[in-house]
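The structure appears right after this line, and notes come after that.
Note that one protein chain is taken out, while the other chains of the complex remain in position.
Read from first to last, the chains carry the letters A and B; within each, the first residue is number 1.
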Amino acid sequence: MSGAARRRLLVLLAPLLWMAVFFVAPFAIVLSIAFTEAAEGLPPYAPLLRWADGALVLQLNFVNLALLFEDSYYLDAYLLSLRVAAISALCCLLVGYPMALAIARAPERWRVPLLLLVILPFWTSFLLRITAWIGILQDQGWLNGLLLSLGLIEAPLHLLYTEFAMYLGITYCYLPFMVLPLYASLVKQDPALIDAAADLGAPPWRSFLTITLPLSLPGMIAGFLLVFIPAVGEFVIPELLGGPGAQLIGRVLWTEFFQNRDWPLASALASILLLALVLPIALFQWRFVKDGQR
Amino acid sequence: MSLAAARPGSAEPWRDPDVEPFLRIEGLTRRFGDFIALDRVDLSIWRGEFFALLGGSGSGKSTLLRCLAGLIEPDAGRILLDGQDMAQVPPYRRPVNMMFQSYALFPHMDVARNIGFGLRQEGAPRAVIRDRVAEMLALVRMEGLGARRPDELSGGQRARVALARALAKRPKLLLLDEPLSALDKNLREATQFELVNIQERTGTTFIIVTHDQEEAMTMATRLAVMDRGTLAQVGTPGEVYEFPNSRFTAEFLGTANILEGVVEALTPGGARIGSSEYDFDILSEGEPPKPVGSRVFVAVRPERMRILRAGADAAFGDNRVVGRVRDIAYFGDFFLYYVVLEGGKELRVSQPNLRRITGRPVDWDDIVTVSWPAEASVVLPE
Partner (left out) sequence: MRRLGRLALPLGLGFAFLYLPILLMVLFSFNDSRMVTSFTGFSTRWYAALWKNDALTGALFLSLRIAAISATMATILGVLAGFALARFGRFRGRPLFAAVMAAPLVMPEVITGLSLLLLFVAMEQSFGFPAGRGASTIAIAHATFGAAYVAVVVQARLSELDASLEEAAMDLGARPWAVFFQVTLPLAAPAVGAGWLLAFTLSLDDLVVASFVSGPGASTLPMVVFSAVRLGLTPELYALATLLVAAVALALGLAWWLLRPRRA
């Protein structure tokens, strides 16, 4: 092996090994435990491989996976997760697009400070920012107090522990993930394109619809996915803002794992979430990015 | 004008069979996927030369330079520098330094540390580095600016620091990759003089890559015109300009009228080339590179031609054709006339701006006589 190849391998070795052990291998384990049976003890599942009558026996248990498809509770949780994540990602897009566009069109020396201002809340505690929303939304909260004192409402609105609160919370927490890719694709656009469109007679709204918007499509897709995928598995926001009815898949998995101590079922949930959702989207994104580069 | 040709006592070692070349490139080949960037290139360069690689983008000139620096490994072929095979020598051990197109000055180091970078890698003593940096700063006339950072320098100053940094290790070979392309026209011309000056004072062998033919013509002792990974022609600027060996070099260096014909007969001291396309025969000087009866291209430089209104008395030159002026382009110091001949062939003829001393100038749609001497017809050996 040449010196250069040896050096490359040396550089690659540490991250490669680390990710193989702590990121790729765990998924294999999750998949295998999805096929085990829950049992007493620690860890609370029966081994997949065991010695019986002098032979290695592989015992696959499909009960967990079957349960996920039979019990509508789990299916409903998946569908609810998808809906909440999609609506929240759309909200992020609606709020984030004008912001990203404004920053991209701002004078150059303002752009970095404005972007920093978007990211700044992200550097402060996520949990405590959710806590602030509890204070705002609860029945005796700041918002109801304000509306009551202004005389706009007569009785407190029930805002906390609703789906609306969840959309608000996810939009609030994931907004930077939408603004950053949008900004990146918008700032790359040649401003002369808009001037050319104006020169050819397109009013601003039309040049926005026919030029700016379609050209920023990759940024929109990237931002949507960056919000959508983690939001599907979100646990904290449905737990704190969504109320007891908001049984999203992340929360169901958490309950199965921590309260019911059913590790195999939790693994089955994670496997399905991974195989049916994350992998297809990752593949789609990979293809999309690859085609976009051509 | 060639700065190199004007050098006092400039030797021409490439004409002396006893002098070994300093750099020998043999069969150098490099592919990028399906694209052949270098196709079996053979080239010899002698000590102290200022050699220019001239070509359009994608011609392979930069690839050749980067192979010499060791930044690209060739697929086949050899590079011998001062008798030593460079194949197994990594870039950081080659006695070759490069001035990069972007200058590649390290933004986190001041000028002096940039210039001393190469010597520090060798572990040279501090005093040696200090003295050499001072010497280099003086060489490029940047004394007292050693503490500046690259982003505090003008474009011309950055170019000089890049040059000083590349020369600081006293390389056997200095490679310059489009070194002046970032400078504006006036600064570029001044810096060309300076580069030639420094090359002469240090005696280092320079190889410069450029797409600017004027730059190559002015600075180089010899140049190579590159086309699709091969050397189309190698020679002194005068040779290549006056005696191009192909349509490509004739049209790449300056402008040329290319006429097609058949060698019909040898004349005393030359040849007669006839063509069914035109109603005239072309006379050329010297023995043609191809035998009687073969098809050839003839190149004639626009500035070697003369244009006169038809009927004017002073006939001039061995070749004479009549045509109509289709267009005139004004360049300030000269005019370029587009003259359409009877068969539809168009000639470009340039004339110095002498408007004030001639009579009525040639005008649009004038019927004119275009003439040139036989020695201006270069029969291409292509």
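Note that contacts are C-beta pairs under 8 Å (C-beta built on N, C-alpha and C of every residue); 3 or more make two chains touch, one makes a residue touch a chain.
Note that this is a predicted model, so its numbers are computed, not measured.
J.: Which of the visible chains would the unseen chain be in contact with across the whole complex?
T.: A, B
J.: For the chain left out of this view, which of A:L68, A:V118, A:L182 or A:M220 touches it?
T.: From the options A:L68, A:V118, A:L182 or A:M220, the contact with the absent chain belongs to A:V118.
J.: For the chain left off this view, which of A:I33, A:L65 or A:L80 is in contact with it?
T.: Residue touching the absent chain, from the options given: A:I33.
J.: What residue numbers in chain B mark contact with the hidden partner chain?
T.: Residues 69-71, 90-94, 96-98, 100-102, 104, 106-108, 117-118, 121-122, 148-149, 151-152, 165-166, 169 of chain B touch the chain absent from view.
J.: Residues of chain A in contact with the chain that isn't shown?
T.: Within chain A, the residues that touch the unshown chain are 3-4, 7-8, 11-12, 14-16, 18-27, 29-30, 33, 43, 95-96, 98-99, 101-103, 105-107, 114, 116-118, 120-136, 138, 140-142, 145, 172, 175, 225-226, 229-230, 232-236, 240, 250, 253-254, 257-258, 263, 266-267, 270, 273-274, 278, 281-282, 286.
The working rule: only the chains that are shown with their structure count from here on.
J.: Counting only Cα atoms for the centres, state how far chain A is from chain B in Å.
T.: Taking the mean C-alpha position of each chain, the two centres sit 59 Å apart.
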